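Missing here is one protein chain; the remaining ones are kept as they sit in the complex.
For chain A:
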Amino acid sequence: MSLAQVETVAPEEAGGSLGRDAWRRLRRNPVAIAGAVLVVLFVAAALLAPWLAPYPPDKPVGQVTPTSIPGPSAEHWFGLDDLGRDEFTRVLWGARWSLVIGVVSLLLGMAGGLLLGLLAGAFGGWVDGVVMRLVDMMLSVPGLLFAIGVAAMLGSGLDAVMIAIAVVNMPVFARLLRGQMLAQRRSDYVLAATAVGVRRRRIVLGHILPNSLTPVIVQGTLTLATAIVDAAGLAFLGLSSNDPSIPEWGRMLADTQRYLSSAPLLAVFPGLAIIVAALGFTLLGESLREALDPKYRR
């Protein structure tokens, strides 16, 4: 068989797999590095709190009166709280609770949202219509208000908070996945797979879904940030666990309200912690989006 000469098989200059390419761009982005550092700090604090914390989180370790709450010192870096507990220890342990609440509620919300989105995107037609109207209804209520409602309905407690945040995030993921899948469904490679006789289920699960997941990963990272903020917000409003020994950042903020004039730093430290955690995930998510978006490919 004589064919015209074949162009040489060589990886293009842009080279590497899609993932490697994204990874390279991520590493070169200072914003991504900053985000990653904050996230690592937060996760390390959460995981290592029992070993890093110098004092027990739930026991008074110093003398305090409502009028004299000692500020930062060599023994107590962040000072003591209103019940004489070490503030630094409590902020560290708070990272633990925030991470657990954030991750669990994210996973729950993502699972529910992806399931809804998959149904809508794979079947279309009236299934799509019903699912998307449901999603529209959920999205029409402001997020935190919706979460408060759900949490209040379920009764207070950490479970209620996690489920409430998950429910609020579900429609976001459902809409995102559905949109991605619809776009992929019209693509040529799906048509090509249909032409060579690939079955519908395999086309949806093997081609459309994997190619629709990239923005979901980005959204997941960003959602983790809002989940942490929402969890703190719910706790601040008293919708979290009733157990005062659980050091939860939002709750710590609420508890120090009364001492805002005498010991303002007690509000600053948990507040900063919330900002650091949320900022870390937001920066990381945004730079992930840039790295994975083909529009930024060079």
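One rule holds in what follows: a contact is a pair of C-beta atoms (placed from the backbone, for glycine too) under 8 Å apart; a residue touches a chain by one contact, two chains touch by 3 or more; residues count from 1.
Please note the rule applied: contacts and distances are computed from a predicted model.
As stated in its UniProt record, the chain not included in the shown complex is "Peptide/nickel transport system ATP-binding protein", which appears among "Part of AAA domain-containing protein", "Peptide/nickel transport system ATP-binding protein", "DNA double-strand break repair Rad50 ATPase" or "NADH-quinone oxidoreductase subunit C".
Listed residues A:182, A:198, A:237 or A:265: the one in touch with the omitted chain is A:198. When the missing chain is restored to the complex, the residue among A:68, A:187 or A:245 that touches it is A:187. Take chain A: the residues that touch the chain left off the picture are 1-7, 9, 11-12, 14-15, 17-18, 187-189, 191-200, 202, 207, 210-211.
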